[in-house]
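Yeah, one chain of the complex is gone here, protein chain that is, but the others are all in their spots.
Per-chain numbering from 1; labels A, B and C assigned in written order.
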Amino acid sequence: MYRGREGQWAFFLHRISGIALLLWLLLHTLNISSAMWGPAVSNRLMLFFHVPIFQVGLLLVTAAALYHSFNGLRIIIMDFTGWGIKYQRQLWYGVIALCVLVAVPGLILTVPRIIHAATHGGAQ
Amino acid sequence: MAIRARRYADAKAQASSNTELLWWVFMRVSGLVMVFLVLGHIYMNFVLIDVSTINYTYVAERLSNTTWKIYDWLILVLAMLHGMNGLRYVMDDWIRNPARRFATKAVVYSLAVLVVIVGSFSLFNHDFSKDLKQAAQTQGSVKP
Amino acid sequence: MQVTLKVMRHDPAKNAKPGWQTYSVEAEPMDRVLDLLHKVKWYQDSSLAFRRSCGHGICGSDAMVINGVNQLACKALVKNLGMLIQVEPLHGLPVEKDLIVNMEGFFAAYRSVKPYLINEEQPPERERLQSPEDRAVFDTSTKCILCAACTTSCPVFWVNGSYIGPAAIVQAHRFIFDSRDKGLRERMQALNASTGLWRCRTAYNCTEACPRGIPVTKAIEEVKRAMIYDRF
Partner (left out) sequence: MAHEHDVIVVGAGGSGLTSALYAANQGVNVAVVSKLYPTRSHTGAAQGGIGAALGNVEEDHWEWHMFDTIKGGDYLTDQDAAELFCKEVIDAVIELEHMGLPFDRLPSGKIAQRRFGGHTKEFGKAAVHRAAHAADRTGHMILQTLYQQCVKEGITFYNEYHVTDLILEGGVAQGLVAYELASGELHTFKAKAIVVASGGYGRAWKTTSNAYTLTGDMQAILYRKGIPLEDMEFYQFHPTGLFPLGILLTEGARGEGGILRNGSGERFMERYAPTIKDLAPRDMVARAMYMEVREGKGVGPRKDYVLLDLTHLPPETIHNKLPDIAEFAQIYLGVDPTKQPVPVMPTAHYAMGGIPTTVNGEVVTDGNNTVVKGLYAAGEVACVSLHGANRLGTNSLGDLVVFGRRAGVAAAKFAKDAEFYDFTSEVLGPSRERIEKILNAQGGPSVADMRAELQQTMQDRASVFRVESLLQEQTEVLKELFDKYEKVVVQDRGTKYNTELVEAIELGYLLEVSEATVHSCLNRRESRGAHAREDYPERNDKEWLKHTLVYKCPNRAVKFAYKEVVLGKFEPKARTY
């Protein structure tokens, strides 16, 4: 295994999160579009996606979205400014910090909801 | 083998186009726009409400609103283009066998087009207000 | 002191699979990894194959993966590496034997960026003038010794060998930013291709790996910008 540093891991994560987002985008679009076929089909699909495992997956995808967005901004800064390259490492730590900063309240908000849903057999 | 250091004579046909440059710029621009769209989307559907309560009615109501139609369609198209081009990079990198790469790309791009079409239909060609009314009639009220 | 040197060996004639071989070598803290390899080759196992020439980081022959990162064996000192030193051939290029990799693809990429001054104007009788400031702009990229440490540290190159690679882009930078050069458009052909510089994902491994201290990623980004500003 090559001992790369921050830049390498930033890239690996960016790529993986991008792919995850894309995968989710496909599922999500189909899921939402199912509304076209009326409430019966649609609600069944949505219920299917409301099982806890998908909920946790959704949390991960959200984390991916956060990381990908913030790191995307880091990349854009590096692409167009000299200091972005100079401080790329610090910027990356900034990205991680931002993700954590946003994720913690998010988790505090959503985890109880998921647990609630899981223990009460769904939101309905 | 002898090495012939030649003038880059066989500069490939692809070389003279700016496609790659333009895609690269597009990735930044679309990314920049999407930061707001996607974070907004997350905020609205994850924080403001409990995702696990989302159901047909919520969706149908949202999809009846023109602003949201445009908002969602923008995300869909931008993310699709951005993500698919990203995936193209990934496929170029990870699938080294030309035949296999071609096949994968064909499948993936077809899928992408399909999804965009389905998504766009649901946004613009489907009258959810009618559906909603129907639903209300048949089921009584639709519980949130 | 006694250090353990683990070398990834591959003899194409004997066995198909590469494998680690371990040697115990007497070493001083100021010894170079190249010295250790020589000690093995000269006094323990002379079949060990690697390239080297100058012995002090100027010819670019002996880039290899040392303790997980690309370095020149002649610039990596034992005191900075510890008692267990692992040496592998560069990643991403076909291994010919032990630590020797095939460099043809690497040099082909180099040639593709037209790595020579392009200026069709008749030069003056004496030297062309260039201010020290103009000269400074591309100074670091002139340091490149074509050792391939950067290109073979690039995660994109590992999986996509047709990527032109940072070394070639540094060479392009060396000329594009030379006030005497007029070849930006010509070089764009190779750089703009789908295997060109837009494949760079700013992973910075190249910058970390460069034994000449060239800010490789910075150079790449400058070339990207130069091309974009040329188009828009």
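Everything that follows uses one rule, which is that contacts are C-beta pairs under 8 Å (C-beta built on N, C-alpha and C of every residue); 3 or more make two chains touch, one makes a residue touch a chain.
Here the structure is a predicted model, which means the values were calculated and not measured.
J.: Kindly state which of the options C:R9, C:K75 or C:R187 is in contact with the chain not pictured.
T.: C:K75
J.: Consider the whole complex, including the chain that is not shown, and state which of C:K6, C:R52 or C:R225 touches that chain.
T.: Only one of C:K6, C:R52 or C:R225 touches the chain omitted from view, namely C:R52.
J.: Touching the absent chain: which residues on chain C qualify?
T.: 11-13, 30, 32, 41-43, 45-47, 49-61, 75, 77, 96-98, 100, 103, 107, 111, 114-117, 123, 125-132, 134-135, 138-139, 142-146, 175, 178, 180-181
What we mean here is this: only the chains that are shown with their structure count from here on.
J.: Measuring from the mean C-alpha position of chain A to the mean C-alpha position of chain B, what distance in angstrom results?
T.: Taking the average C-alpha coordinate of chain A and of chain B, the gap between them is 15 Å.
J.: Just curious, how far off is chain C from chain B if you go by their C-alpha centres, in Å?
T.: The mean C-alpha positions of chain B and chain C differ by 38 Å.
J.: How far is the middle of chain A from the middle of chain C, if each middle is the mean of its Cα atoms, in Å?
T.: Those two chain centres are 36 Å apart.
J.: Scan chain C for residues touching two or more other chains and write them down.
T.: Within chain C, the residues that touch at least two other chains are 224.
J.: Residues of chain B that touch two or more other chains: which are they?
T.: Chain B, residues with two or more chain partners: not present.
J.: Given the complex with chain B, which residues does chain A contribute to the contact?
T.: 15, 18-19, 21-22, 25-26, 29-30, 32-33, 35-36, 38-39, 42-43, 46, 50, 55, 58, 62, 65-66, 69, 72-73, 75-76, 79, 106, 109-110, 113-114, 117, 122-124
J.: For chain B, which residues count as touching chain C in their complex?
T.: 1, 3, 5-8, 11-12, 14-21, 23-25, 89, 92-94, 96
J.: Applying the document's contact rule, which stretches of chain A touch chain C when the two form their complex?
T.: For this pair, the touching residues of chain A are 1-8, 10-12, 14-15, 75, 78-80, 82, 85, 88.
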